[in-house]
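Complex shown without one protein chain; remaining protein chains in place.
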Amino acid sequence: MQKLLETFLIGLSTGSIYALMSIALVLVWRSTRVVNFAQAGQAMLSTYIGFEIATRTEIFWLGLLCAIAAGALLGAGVDYFFMRVLFKHAVSGPAAVVAPVIATLGLLGLVRSIVGLIWGGEFKSIKAPASTDGFTIGETTIPFSPLNLLIIVTVFIILIALAIIFQRTNLGLSLRASAYAPEIAQLAGIRTARTRTIGWAIAGGVGGVAGMLNTASNFLSPYSLDLLLVFGFIAAVIGGLESMVGSVVGALILGIALTFILNYVGTSLVFIGGFVVLIVVLLVKPDGIMAKGRARRA
Amino acid sequence: MRKKLALFILLGWILLLIGDRVDELRVYQGAQIAMYAIALSSIVLLTGYSGQVSLGNGAMMAVGGYAAALTLNNLGSPVWFAFVMAVFVSALFGAFLGAAAARLSGPYLAGTTLALAVGLPEIANQFDFLGGVPGLLFDVGFPPERLGEEFTQYKWFFWIATFLALLSLFITSNILQSRYGRTWRAIRSNSLAAELSGVHAGRMKILAFTISSAIAGLAGAVLAMTISLVAPGAYTLALSFALVTGAVLAGVSSLPGVVFGALILVAIPEVADVLATRWGGDENLNNYLPGLIVSVLLILSVIFTPNGPGEKLKSRHHKKA
Amino acid sequence: MIRKTRVKGTWLAATVLAVGSLFATALPAHAETGVSSSEIKLGITLPLTGAASPGYNKVGNAMNAYFKYVNDNGGVYGRKITLIQKNDEYSPQLSIAKTNELILKDKVFALVGPLGTANYTSVHKSVGIAKRGVPSLFLNTGFSGFGNKKTYPTSFMILPSYAMEAKIIAQFLKENHAGKKLGIVYQNDEFGIDGMGAFKAAGTKFDVSVAYTSGSQSAATAQTWVSQLAAGGAQVVVFFGVTSATAPLLAVAAAAKYAPQWILGSVGADPLTLRALGVPLAVLNGAQTAAGNPSPNDTSDEYIKQFQEINTKYNTGTAFDDYVLQGMNIGLMTVQALRAAGSNPTRKKLISVMEDKGSTFASVAYSPLGYSKTSNVGHTGYYMAVMDANGDRKPFGGKVTLYTTNSGTGPVVVSTFKRPAMPAKGLPSNS
Partner (left out) sequence: MHLMSTNNAALRVEGVNVSFGGLRALNDVYLEIGKNEVVGLIGPNGAGKTTLFNAFCGLVKPDSGKLFLDGKEQDFPRTSNLVDLGISRTLQGVGLFGDLTVLENVMVGAHHLASSGLLSAALGRSGKDEKEMRTKSFSALERVYAGGLANRRADTLSYPDTKRVAIARALVSEPKILMLDEPAGGLGLQDIEWMNLLIRNLSASMSVLLIEHHMDVVMSVCSKLYVLNFGEVIASGNAETVRRDPAVMAAYLGTGAK
C-alpha cells in the first residue's frame, strides 16, 4: 500500500515536469503546425543559463526566473529569426512534409553543440531548492520528498497562470483565435505573426521551467533533456496534440504509468513503456483523450 | 535495365580497385559509407517517395542487426543467411509498424517513430538472450584464405558491405523507377487522387514501410558486421538523427544522392577532427564540432535546398527548358 | 529523360571524385608504428562525457600530466610520449570506432589504460587487438575474463579483478557482518556479473539483489533501488557499480533515511567525485570499501607525495583523487615498460618485457603484480578501508591488512607482500 502511494506521488511529480514540456510542444504546434523538437534544446540552453545564475548566486529561484526569461527570449528568437525564414523557403516538393521536422532537429543539434562547446559534457547539478529528504509517515520514510512536492506545486501555479492568460486576457484570446482560425483572426485585426511569436516565447519560458525542475532532481548535461522531450511529446499526443488540458492530463498519466513500470516491472522497460503507452493510445483513442471526433489526418 | 546492371558491375569493380590501393582506415570507412548508403536509401524510399516521415530508422536497423546476430550465433547458419534473416525479420517488423503508421500522418508518425528509436534498443537490456548493454557478438569470420595473407579483416568487411550496398541500391532503384515508385510519389503528392486512380494508398504505404524496414535491417546487419557486435549503444537516437541528416543532405528523394550523403556522414567527423586540431585541440571542440557542422549543414540545406542539392540543379535545368 | 540522366551523371561524377579525394589522402606505412625518432604515440579510449564519465574523465589527463613530467625530464630514450585521448562516452560502439581511429589513423604504438569492461570486450574482438599484435597495457577494468592469456595475449590488466574483489568482500562479510541481512546493487553487465559469480562461488547469499542497467542510473531509478533494499530490510548493502550510480544511490537512501552499512566496490567509491555529484560527504561516513591503493590524501606515502607534486605542476586545478592517482600510476608503469623495451622499441618487444619484467614494476598499489609468460593478471589483492566524515579512506582496523587471491577458486589469504620502492623522483631509470 505504501509502495503504491509513493509510486503514485513520485509519478505525479515526474508527470508534472512532463506536463510543462508537453504544454510547450502543444503551444508551438497550435500556433505554427510544427512539432518543435528543438524545444529540448531551447530548454537545455535556458537551463544552463539558469544553472549558472543559480550556482553563482546560490539562489535557485533567481536561476529559475532567468531560465524563464532566457527561454522566452530564445523561443521568440527561434520563431522570428528561424521559423519565418524557413517557411519562406521550404514550401513545396517532396521535402515540404519533412522540412519543419528536420529543421527543428537541426536546431536541436545546433543548440546542443553550442552548449557542449561552452559548458562541456560533464554532468552538472543544481542545489535543490528544497530538501530531498523523504517525508516521514509514522514510522517509515518514503522517497517522496519536499522537492517532489515543490515541483508539483510550482507546476500547478504555472498551469493556473497559463490558464488565466489564455482564458481571461486579450492576449489569450488572440492566441486562441490565431491557433484555430488564423485567417479570421487576421481579419479581426489580430497581428497573427506577432501573436505566434508570443506563443513561442511562452512555450520557451515554460520549457525553461521544465528544464530547471528536471535538473533540480537530476543531472544536467547536453543530452539530459532528450527523454523529457520524448515523454513530453508522447504526453502531448495522448492529449490530442491540440489541447493544453489534454496534454497535462496525458503527462500525468504517462508520468504515473512510467513510475509504476519503473517500480514494479523493471528499469529498462521504461523507455519502451513510453512507446507502448503511445501506441495503445493511438490505437484505442487515435485522436487523444480529449478528442471530439476530429479525424487525425493532417 | 541491362545498362544499369552493367553500370553497377562497373562501379563495383572500380570500388574493388580502390579498395586495393588505399590503407586500412579508408577501407574501413569505405565499409561504413556502404552501410550508410544502404541505410539512407531506406529513408529515401520511405520519406522521399512515400512521404512518410520516420525518425526511427535506427530502430529498424537494430531489428536487422539483432536478427542477424541471433541467427548466426544460435543457428550456426552461414553468414549470408544471417543477412537474409536480417532483411526478412526487419521486413516483418516494418509491416507491423507500417500497419500502425498508415493511420498516422506528419507529426504523429514522426513522434511515434522517435519514441520507437528511443525505446526499442533498450529492450535488449530487459532480455538476457539479447545480451544487455554489452550486446551480442556478430562475427562474420575471417576472409577466405585464398585471398591471401595481406587481405585484412576490414577489406573483407569492405567487400561484403560494398557488394550488399550495390545489390540493395540496384534493387531499390529498380523498385523506385517502377510503377511502385511512381505510385508512392503519387500518394505523397495527393493521396485522394491516387486512390481515385485505383491505388490502395494504405496498402502501398505499408508496403513502403516494409521495404524500407527491410533495407534498414540490412544496413543494421552491415553495421553490426563492421563493429562485430550488436548492442543498444550501436543503434542510438543519434544514429537515427544522423540518418535523417544524411538523407536531407543527399536530397530526400534522390537515390544516387545517398552515396553522397553517406560520404558526408563519414567525412564530417574527419573534417571536424582536422579543424579541431588546427584550432587548438580543445576537448570540447573535439566532442562537439562534428555535431555543430552537421547541424549547420542540415539547417542550411533545409532552408535553401529542402529537396536536396540535386533538386536545385534539376529545377534550374527545367527553367532553362 | 535526358535531363534526368545528366543530373545523375553529375551526381555520380561528384561522388566518385569525393571518394577519390578521401582515399587519396592515405599515408604510406612506416617501420614501427607509432614510434619515430622523437616521439612515441600512445592512445586511450575513455568516457570524457556522458553518464559514466564522472571520475573516469580525469584518468587520461592524469596520465598525460605524468608523461609531460617524464618528457620534461628527458623522455624515454630521448623520445617524448604523446598520449591521444578519445572520448567513447562509455558506449562500446564508440569505443570501437575510436580505437579504430587510434590504430588506423593516429597509428599509435600501443593502447594504455582503455576503460570499461563491455567496451574493451567489444573493442578487442572487433578491432582485432590480438590479431594485429597491438599491445594494450593496463586495462582500466577488473573483468576477470581479461585474465585469459590465450584470448588476450597482447592485453595486460592492472586492477585486481572484480572476482577477486568480490571474494575478498565475501570473506570480509563472513568475518565482520555475519548474520546480518545482506543486499547488493550491481551493474548488470560483465562488470557486475563477474562479481556476482564470485560471491556465489564464495557462498555469499544476498537477501535482496538489485541489478541496474548501465546508463540508466538517475535519481529516479535510484529511488526504486532504495525501495527494494529497504523493503527487503537489507542491513548491509554491497555496491558493485560506477560512481555515477553510487551518487544517486547514496543520496536517495540518505533522503529516505535508509542507512544500512554500505560496502562500496572499489570502482564507484571516490569521495571527491561523489561530492561533485552532489552527495554530502557525511553520508559516506562509516562506509566500508575495498581498496588497492593508499588514500590519495596520505602524503606520508612516497608515491602519493611525488604524484601530488606532479599533479600540482602538470595537471593544474585538478583535485588529486583516486582517479588521478590511478592515471598517474598507469603513467608510471607505462614508462617502466617502455624503458624496458629498450631504445628501439617494437610492439613485440614491449609485450615480451611486460611478460618478463612486468611483475617487478613499481606501482602504488599494495598488492603484488601477476604478469608472466602465462599470465596477464595485474594486481592481485585488496585491503578493506572505512571512510571518515571527510571522505578520507582509513584502513579497516587501523592498519592495512592486505588480502590476495585469484579470480578462480584460489583461497583468500592475508599477504605480507612488500611493494617495490618508488623510483627516485618518480622517474624510472633503466630497468
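Letters A, B and C mark the chains as written, and numbering starts fresh at 1 in each.
By our rule, a residue touches a chain if its C-beta (ideal position, glycine included) is under 8 Å from a C-beta of that chain, and two chains touch if they have at least 3 such contacts.
Keep in mind it's a predicted model, so treat the numbers as computed, not measured.
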Checklist entry - Among B:86, B:123, B:136 or B:175, which one is in touch with the chain left out? => result B:175
Checklist entry - Which of these, B:201, B:262 or B:276, touches the one chain of the complex that we don't see? => result B:201
Checklist outcome for this item: Residue list for subunit B contacting the dropped chain reads 1, 4-5, 170-171, 174-175, 178-180, 182-183, 185-186, 189-190, 192-201, 207, 318
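Convention: only the chains that are shown with their structure count from here on.
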Item to check | Remotest chain, subunit C as reference, centres from CA atoms | outcome: A
Next on the checklist: Please tell me the distance, in whole Å, between the geometric centres of subunit A and subunit C computed from their C-alpha atoms.
Outcome noted: 38
Checklist outcome for this item: When centres are defined as mean Cα positions, the distance from subunit A to subunit B in whole Å is 31
Checklist entry - How many angstrom lie between the CA centroids of subunit B and subunit C, rounded to a whole number? => result 35
Checklist outcome for this item: The positions of subunit C in contact with two or more other chains are 48-49, 87, 213, 216
Checklist outcome for this item: So subunit B residues touching two or more other chains come to 122, 125, 283, 287
Checklist entry - Which residues of subunit A touch subunit B in the complex? => result 29, 34-35, 37, 85-86, 89-90, 93-99, 101-103, 105-110, 112-114, 116-118, 120-121, 222, 226-227, 230, 233-234, 237, 241, 266-276, 278-279, 282-283, 286, 296-298
Item to check | Of all residues in subunit A, those that touch subunit C in their complex | outcome: 3, 6, 10, 14, 116, 120-123, 125, 127, 131-134, 136, 141-143, 145, 217-219, 221-223, 259, 262-263, 267-268, 270
Checklist entry - Of all residues in subunit C, which touch subunit A in the complex? => result 48-51, 53-54, 57, 87, 212-213, 216, 218-221, 223-224, 226-227, 231, 244, 251-252, 254-258, 277-278
